[in-house]
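This report concerns only the one structure given below.
One chain of protein is taken out of this complex; the other chains stay put.
Right, subunit A next:
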Amino acid sequence: MTYQADSIVITGIGAVSAFGLGADAVWAALENGETPRALLEGEATSSPQTPYGVKVGNWNPVELLGKRGLQFLRPSTQFLLGASQLALAEAGLNEQMPDPDDLGVVIGTNLAGLQSITNYDFTAVTEGPQYVSPMEAPNTLANAPASHLAIRVQARALNTTIASGQCAGFDALGYASKMLREGRARYVLVGGVEELNERVLWMYQNSNVLPHERPEDAGRPFDGKSTGWVPGEGAAVLVLERYEDAVNRGAKPLAELVSWAASFSAPSSVEKRAKGLARAAKNALQIAKLSAEEIDLVVSGANGHHEQDRAEAMAITELFGEQRPNVDVCAIKGTLGESYGASGLFQAVAAVGALQRGTVPATAGYESEDSEAPHLPGLRAESRSFAGNHVLLTGQDLFGSASAVVLRGAGA
């Protein structure tokens, strides 16, 4: 399968993650099945069980971004700026940046402004409104990372932030693809970003997704003994453009973003969640003009939360059970954690890695099957070789939305 002139292709990838800078570091960690865990003692203040997280940890943003203005940016914004810089460099756009009116920004994120607005309100009330900083004002909003990014890279075509919970990254991919198809931008930086902090953990704790017991067993995708999410953070960014534009400027397409679809189903039961996800995936296949038989790998959003993972397993079974029961399945959140609005982009990064490097990522943390979920014959704990060309990404949000994306490799 060769690309069409108007295919939307990925020409650059960047990431800031627990594994350092760049997609290579993510791929290596996924293939090795790494499971870094940091006790979230500073962030989780009210939990009976201090949970583990996957944190970006120490990194030096100055190297990548310069020193100027950095002290006014939240960690999430710094992650996004760093990942974007790397993606632009890989796409060959950093030396000569595009015309600002050709460059757009589409970011999936939900909680980038939460800590900042909480502190802003708290300080105004307890110390007085003159004690809040005007420089911090723009950081109180969810679109702060995207806004800072557009200024830094001079993107004037469009600047959209999508906040659809765990589906935000997927939906950003769908949105960005539509913008390119309509000619609203020639290049789009599409990213996902979240940060871990006290307020984010407060929301997760109240959402009943963090472990009540055995926190060391959290974050095991599809595993029967998993005790909940291991929350993650970081940023992943792709450069998207039309195939024709990419080849005309000598850029190398890494993969094609073939289709996106999404659905909502009231999350009253695992079955309803599964139905919603299966419907989104079927629609994505239909738009891609592919049958389930033609999908070679599923990069699942499973994260170690039973209700969400069972829905994933049921949806995958419904989709592939008869047509391709042995389809390769992997889940990357054992390694990267549940990075919420960023997870769709990290799944896309993992998929491009599988296509480029011919390796299915490990499903780190997966040891024993969940007796209440259908058996997935193509799910393995270990990484393995891969020769396929079509990858399906799946994800669902706690409140009932589900999204799916299909990627295609450069292929033989």
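In this section, contacts are C-beta pairs under 8 Å (C-beta built on N, C-alpha and C of every residue); 3 or more make two chains touch, one makes a residue touch a chain; residues count from 1.
Basically, contacts and distances are computed from a predicted model.
Within the choices "TonB-linked outer membrane protein, SusC/RagA family", "Oxidoreductase", "Beta-ketoacyl-[acyl-carrier-protein] synthase family protein" or "Nucleoside-binding protein", the name that UniProt assigns to the complex's undisplayed chain is "Beta-ketoacyl-[acyl-carrier-protein] synthase family protein". Across A:19, A:79 or A:120, the residue that sits in touch with the chain not pictured is A:120.
In the complete complex, the residue from A:17, A:35, A:76 or A:159 that touches the missing chain is A:159. For the chain left out of this panel, the touching residue among A:265, A:317, A:347 or A:389 is A:265. For the options A:8, A:144 or A:316, the residue in contact with the chain missing from this view is A:144. Mapped onto subunit A, the interface with the missing chain covers residues 100-101, 104-105, 110-111, 114, 117-118, 120-122, 124-126, 128-130, 132-134, 137-138, 140-144, 146-148, 150-151, 153-165, 167-168, 171, 174-175, 178, 182, 184, 199, 202-203, 206-208, 261-266, 276, 279, 283, 397-401, 403.
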